[in-house]
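In this view, the complex is presented without one of its protein chains, the others remaining in place.
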Amino acid sequence: MAPSIIKKKKTATGFIKAIESGSKHLLLKRFTLRFPEQKLKFVGDGYQFDPKRGVGIAGARGRHILFHEKCTGCQLCAITCEGIAEAIGMVKITEKWKQNKKGIMPQIDYGKCVFCGLCVDACPFYALFMTNDFELSSFTKEHLIYTPAQLAVKPKYDGSVDIKIDKRGAWHG
Amino acid sequence: MSKEYDREFEKKFQETTRLGLEVVKESEEDRLMTLSVGPQHPGSGHFRFTIKVDGDYIVYCDPDPGYVHRGEEKMSEYRNFIQNIPHLERPVIHDSTNITYSYSLAVEELLGVEVPRRGQFIRAIASELNRQVYTLYWLAIYGIFLGHSTMFMWPAGDRELFIDLLTALSGARVTHAYNIPGGVRNDAPDGFKEKCLQYVKYFEKRLVEYEDIFYNNPLFRQRTENVGVLTKEDAINLGVTGSVLRASGIPHDIRKVEPYDVYDEIDFKVQYMKTCDSFARAYVPFLDMRESCNIIKQLLDKMPDSGEVRLKLQSNPKGQPGESYKRVESGRGALGYYIVSDGSPKPYRVKISVGSFRNILALPHLLVGSKLGDMPSIYWALNYWPVEADR
Partner (left out) sequence: MATAPKEFRFGNFVASIVWLVFWILVIVTLVVLPLIFVILFFVPLPYAGDEVLTPYLFFSMMVDPTRTVPIIDFLIHTDLFRAAIFPGFAYAAIIAAATIYIERKFLAKMQLRTGPLYAGRFEGILQLIADGFKLISKEVIIPSGADKPLFWATPVIFVATAAAATALIPVAPGWVASNLDVGILAIFAILGFFPLLALLFSWASNSKYPFIGGLRALHQLIAFEIPFILSALPIVLLSGSLNLSEMVESQYLFWFFAVAPISAFVFYISSLAELERVPFDLPEAESEIVAGWLTETSGMIYGLIQLGTYVKLYVLAALFVVLFLGGWMGPQIFPQELIPNYTGEKIYNATVVNGIFWFTLKTFGMIMLILLPRGINPRIRIDILLHTGWYKLIVLAFINIFIVLTLIYGGIITPGGLQ
């Protein structure tokens, strides 16, 4: 149903309402998130996948975390990523794990990864999850390739800022 | 110049030089100036159109897309159905849920599966939220094209609310990779419903402010009323879609005409306007946003509290050989996928039919004869997203 009347307001009232609306905003709080000092709080711990139920668990998609005691070197994550970004390559590791007969584990090149999370969906052994950590910049491209030992490190992310809404507008606080 | 004119001119030329006067022949081309509103222009995006200007009036327009062509359709043939999702959502990063929604629907028809009910509701909610995100971005750029810097900042700020919701839902800010053949990838987190309702209620109050400062501003109205009129017959003949079609008086919305998923259970009205000018094309997305808030509230009410959201398919799903075509109403119009499968895990042919590429046909029709000052409002009101049109 078409809105039947769009009233053609007279010029003066139009301007006065516009000025009123603009000036009202001088009293509202500023919305900006001041990034390095304030960081957003993410829901949960990071994106995880439950292969038994076949569905993921909501979370932010940042850097991956690899649990060495569960990875069997089946290469399913690398095979999935071959069609997407070719960011996962399997490398030989020095330590010996009982469940990892071939002795290989994934290394992820964050210069190529698009953070889609389909490798997490592909892992059947609860070994590869994603975490909240997204601040991955470095000075050289070689530093962006994270070895399995680096992927096992738990990240430290302490974001605590959320969007709050009240009478004085919305702000990050 | 035709031959008769030349002969006539030659006769007069001879006569006047005989009388000792000098005559300078002004050719048609001397009056025109060719401007390339090219990719390096603040008012065009990744797109180029060449216009010829006679004084202040545009007499010729030639759109030149193709700067961002990446071969999405060909790349789809080398990846299986699940691996196609991350690259297929890249044509429209801001509206990524809708472009993968249509793909998922088409693939589910090929595989012959049906998504569980809660999954369908969450998909519809994500699609509506993403529509808000895209339309707010479009509105922000429309404001800055007309020189209204406040109308750039307010929608860009309010967009953060919806991006925050989508981050909580899917994990990433813009490229969600959330829809997948078989449902959605993960369930909504706890507290999502209350947060979503709170943000939507706040946003509806913001829409009132947008109307006050932008849509009812006499300067904006003077600039866009009766500018670039696209009559009903022309709209149908040129094949435009989406909000451009609805601004020319035709109440066509894919969610009503061919309802998919749970849209046949939702009660909403198609927003359209009869005035066919540039103001209508700017106002219809705003009305769509208001209606979208209603839809989100109804979807949140009707959603079942628990249930499956994703079907457990085999890792490399493949279905019977066949073809399927599904359309979805995205921010720019009808977005359709036509997929042909030959029984293998990889599709044989994927054809993406986007609204932007069809809307751009109206650009030469509308720009020729209008003033140079109307160019931004006509061009951007056609809801053209260059990256999606080039795929």
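Just so it is clear, A and B label the chains in written order, and each chain counts residues from 1 on its own.
Quick note on the criterion: contacts are C-beta pairs under 8 Å (C-beta built on N, C-alpha and C of every residue); 3 or more make two chains touch, one makes a residue touch a chain.
The shown structure was predicted, so the numbers you read here are calculated from the model rather than taken from an experiment.
Novice: Looking at B:Gly157, B:Pro189, B:Gly249 or B:Pro364, which residue reaches the missing chain?
Specialist: B:Gly157
Novice: For a quick check of understanding: of B:Pro86, B:Gly143 or B:Pro386, which residue touches the chain that isn't displayed?
Specialist: Residue touching the chain left out of view: B:Gly143.
Novice: Taking the entire complex into account, which one of B:Glu72, B:Asp95 or B:Asp374 touches the absent chain?
Specialist: B:Asp374
Novice: Would you indicate which residue among B:Gln222, B:Gln320 or B:Ser344 is in contact with the undisplayed chain?
Specialist: Of the candidates B:Gln222, B:Gln320 or B:Ser344, B:Gln222 is in touch with the missing chain.
Novice: Over the whole complex, note the residues of subunit A touching the chain we left out.
Specialist: 18-19, 21-23, 25-26, 28-32, 34, 169
Novice: Mind pulling the subunit B residues that touch the left-out chain?
Specialist: Interface with the chain not displayed, on the subunit B side: 33, 35, 41-43, 53, 56, 143-151, 153-154, 157, 213-214, 217, 219-220, 222-223, 371-376.
In this section, only the chains that are shown with their structure count from here on.
Novice: Please output the residues of subunit A touching subunit B within their complex, sorted ascending.
Specialist: 1-3, 6, 8-9, 11, 14-15, 17-18, 20-22, 24-25, 31, 33, 40, 42-44, 47, 53-61, 76, 80, 83-85, 114-118, 121-122, 130, 163, 165, 170
Novice: What part of subunit B is in contact with subunit A in the complex they form?
Specialist: Subunit B residues touching subunit A: 78-80, 82-83, 85-87, 150, 157, 160-161, 164, 167-172, 175, 177, 185-189, 198-199, 202, 209, 212-213, 216-218, 221, 249, 251, 269-274, 283, 287, 308-312, 315.
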